[in-house]
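To keep things clear, I will list the structure first and then write my remarks on it.
A single protein chain has been omitted; all remaining protein chains appear in their positions.
Here is subunit A:
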């Protein structure tokens, strides 16, 4: 099934020429942003700010923003949301045994969180680490983000590094016996949440990171994850951005020799979401899997997954499985790129993006790309867009399964391949269960 494909080098995407209007917009955006921290992360923040000012905010004609309008992310402030509509913690992961870290409006809430004591794991917050002279975060903060700016500029990640208010700073030295959960809660109707998490997994360390909850009126999350040889990171994200549901998220990861990253994203109620994963397989035999199950419902919904995988060493294995279910005029976007550097022989790269359109008003825009500079590689990509299988639907109904329920079953079956990417069976069952609840509620509502 896999075939080797070679493509021409694509030009570095720098974006459209700067306009005076864009500069005014960036000034307004920065004026509304919180003042940067002044501790050990200050130099990295100054650097990110300089990079941001140099590149500016993306305009609508920016090549990398062709399918998703950056305007809601560019706006100085988000429109406030109705907080009563977002009250209560989500059920997702509620029953999972984990260590919970709560961030309210993007700031760590110690009283609402579990005691951050977990064998083999050192947990602190960005604000605390920033105030600690000599803390290792000084060497890590913004490093992978800065690297991830090439060859494609990612303005909102640079913005995040410059002005993030808080985040989790986690160093893993052993095998964590429980997942760490980052739970977002909003308290301010206008919260413009900018959080930045830094993860360092030492040699052979293992961690499962869960990330969910409601960000605020707007969200901007960056995760930088540095995996030393043999480390394993499982990341399951289901962040939501309040009723306004406007968010950008970036995962920057460097995967060293024989280390493995598995990242899965669940998105059920986005509005205007852009989720980027920028992963470098830096050591031999590194593994990186990125997957997502997305349910998009609504006229002005746009859910954009943008992935950039770089194979920089021998025998790397990368896998992308993106599935989107779209209805009522929703738009799904997938931009996925596999770059195989010269010398990255025996690379095994796989990418599939699929959309299930539940009506004719919805659409899926996919831009898969392979760029290969090694000759002994196995890379393939595929993208499909389809409607519900009417024959299967009739078969289920003919057995007495009501139409709505039959559609739920077929949607779950469509998403099954993406869910398979969640290795832990209990967590997979948890996600499948919540998905089913959500779909069932939607079908009845």
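Note that in this section contacts are C-beta pairs under 8 Å (C-beta built on N, C-alpha and C of every residue); 3 or more make two chains touch, one makes a residue touch a chain; residues count from 1.
Just so it is clear, contacts and distances are computed from a predicted model.
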{"item": "Name under which UniProt lists the unshown chain, selected from \"Fe-S cluster assembly ATPase SufC\", \"Diketogulonate reductase-like aldo/keto reductase\", \"Branched-chain amino acid ABC transporter permease\" or \"C-type cytochrome\"", "value": "\"Fe-S cluster assembly ATPase SufC\""}
{"item": "Chain not shown: contacting residue from A:228, A:282 or A:410", "value": "A:410"}
{"item": "For subunit A, residues in touch with the removed chain", "value": "389-392, 394-403, 405-406, 409-410, 412-417"}
